[in-house]
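All protein chains of the complex are present and in place, except for one that has been dropped.
By letter and in written order, the chains are A and B; residue numbering begins at 1 in each of them.
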Amino acid sequence: MTVFSADIQRSFLGRLSNIFALTGGFVMLGIAAVTVASIIGRTTIGQSIEGDYEITEMGLAMAVFLFLPVCYVRNGHVIVDLFTAHCKKSTLQTLDITADIVFTVTAFVFAYQMSLSGLEAKDYLEQSMLLELPTWWTFIVGVTSMTLCGLCGLYKLFAAFLGGANE
Amino acid sequence: MSNIELAFLMMAALLVLMSIRIPIALAMLACGAAGYSMIGGVPALLEYLGTAPVSKFSTYDLSVVPLFLLMGELATRSGITAELFKTCNTWIGRQRGGIAMAAVAGCAAFGAICGSSLATASTMGKVALPEMKRLNYSGSLAAGALAAGGTLGILIPPSMVLIIFAVLTEQNISKMFIAAFIPGFLAAGGYILAIAIYVRIYPNAGPRGEKTTLAQKIKSTKDVWHITTIFLIVLGGIYMGIFTPTEAASVGVILTAILAVTHGKMRLDGLLVCLMRTAVSAAMIFFIVLGADLFSVFIALSRLPDLGVELIQNSGLSAYTILVLMLLTYLVMGCFLDSLAMILLTIPIYFPMIMAMDFGIPTADVGIWFGILALIVVEVGLITPPVGMNVFIIKSFDDSLKLKECFKGVIPFLLSDFVRVALLIIFPSITLGLVHLIG
Partner (left out) sequence: EYTLKLHHMLPPMSMAHSQFLVPWAEKVETESNGRIKIDIYPAMQLGGKPPQLFDQTRKGIVDLSWTVAGYTPGRFPKMTSFELPFIPGSAKATSMALQDYSETEMQDEMKDVHVIALHTHTPGSFHSRDKAIKKLEDLEGMKVRAPNKVMSEAFKSVGANTVFLPVTEMPSALSKGVIDVAVLPFEVVLPMKIYELVKHHTEFKGAGLYTNTFVFSMNNKVYDSMPADLQKVIDNNSGVALAGHIGDLFDNYEVFARKYAVDQGNSFDYIEGAEHARWEKAMAPITSQWVEDMNDDDYDGQRLLDKTKALIKKYEAL
């Protein structure tokens, strides 16, 4: 019996991941709207939206970061199951815990390193060419999302160990 | 241990990690990181990790991936695609494997407005996979047709990979697009032929549908005028110069969203489901893009590609043998790397060599011809195991699909690819004819 493992989707972290993902989705819709407005603008009144392409780049990066936690929570990442199809359930569980550990460590390393790089981007005034959008805005979203990914990983590990104890 | 040995060791490690259920993207990140830190040092690796996600995710060209994913979701969720398939079914459903053929044709049509394989596989997969399952198609055939069909996104212009190739090699992008046309349509034709042969051998893989009257056919065709209109607006917009192929994705999303609300009666809850599903697929793809980037940077650092070139150059082989060897290296690399990474790693090394060799055709033509050949074999990498992005995408739409059956289903299409590449090598005029005629 596993009590926690199925639960992450309904947990606080799971719902937070949903909110992140939906926010990212609306950002993508916003990008599409800006691009279409820009196309309409330049074909009718001869004026496109300044920096539409920079908005797309920054919005895309933010959206992708916001998408990451929900993909992990819903087991969206691709795994190769060719060689482990006939393994015992306990073996599979061990392997999946290994993967969760790797994911959790990776997420926290990214979060930590990105926070350093983000601070530096802020200090060095990194910005886009036309609109001068500061790059560190993207870093804030990235660090937050990566941290949430790491927390979700911890949750899954915690749930797996608790679940294992209950078995 | 030399850097070259390290490169081979990490490729082996990557295979091992992937086969023990570590997600592909994580396996690539882990092996790439280990290799990178051993050549470039840990501080350099940490710097890379701090900046790579932001710079990789904010890549303008890649914006088409989530946008087309969203377009596919909107079309599916609002029932627009079900109508589209009903139409296809009334026309060719009676034919064995007919829906799979229609799906390939759909991929070709979608490929004409989309420059990305991943986006084509996602959109068409989302649309066609449920329909094929519903009509009792075998998972192998369905997944194979859609994964292979997805490569048409790049084989038929516009094409992201071709643009990168043209920039790297200073080729005329319009000429490259013209050159890609006939091979692209040959690809679509070859895939349809592969399905026809496949269902002859395995009749149960693509069962016959019900018989329909001409009146039914015509009526169902009238039902799909809306999605056809969107397609024509996007295609026309690209070719009349109203927007670029990258911008076309945004136009497609907005038009489909409007249609989903007005025609498909989509409301907020439906939209939220679409956004959520787009998020999961997009994150999966971009996480692999990130992993593949680190791995390919490590391969570049190891200078393995340079060694390969040295070996080939000192081999004293004929021009055509070297060409075939190069194309074969793409097949090997295609097991691990994604298409853009492969092009970026190899073209700077291969292209000057190719241009220096004599194939009996004018040098200006050699560049175009090689570009198309490289494009095709690079795309093959998207459907070969163990890392086949298109196959992963299709599989992710249906949990009941096993990766093994997906890769099995890809085999007939791979064979068709090999035949086509052989034809294009033997008869360069298939590629170049149209360029000479129009260009």
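Following the convention adopted for this analysis, a contact is a pair of C-beta atoms (placed from the backbone, for glycine too) under 8 Å apart; a residue touches a chain by one contact, two chains touch by 3 or more.
It should be emphasised that the depicted structure is a prediction, and the values quoted were computed from it without experimental measurement.
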Among B:192, B:234 or B:345, residue touching the chain not depicted: B:345
Per the touch definition above, residue among B:301, B:323 or B:394 touching the missing chain: B:301
Contact with the hidden chain (one of B:166, B:288 or B:435): B:166
Chain A residues touching the omitted chain (full complex): 42, 46-48, 50-51, 53-54, 124-127, 129-130, 132
Absent chain, residues of chain B that touch it: 40, 43-44, 47-48, 51-52, 55, 58-61, 158, 163-164, 166-174, 238-246, 293-294, 297, 300-301, 303, 344-345, 347-349, 351-352
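As a convention for this text, only the chains that are shown with their structure count from here on.
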Averaged-CA centre spacing for the pair chain B and chain A, given as whole angstrom: 23
Touching residues (chain side chain A, partner chain B) in the complex: 18, 21-22, 24-26, 28-29, 31-36, 39, 43, 53, 56-58, 60-61, 63-68, 70-72, 74, 76-85, 92, 95-96, 98-99, 102-103, 106, 109-110, 113-114, 116-118, 135, 138-139, 142, 146
Of chain B, residues touching chain A in the complex: 18-26, 29-30, 46-47, 49-51, 53-54, 57-60, 62-63, 66-67, 70, 242-243, 247, 249-251, 253-254, 257, 272, 274-276, 278-284, 286-288, 385-386, 392, 395-396, 402-404, 407
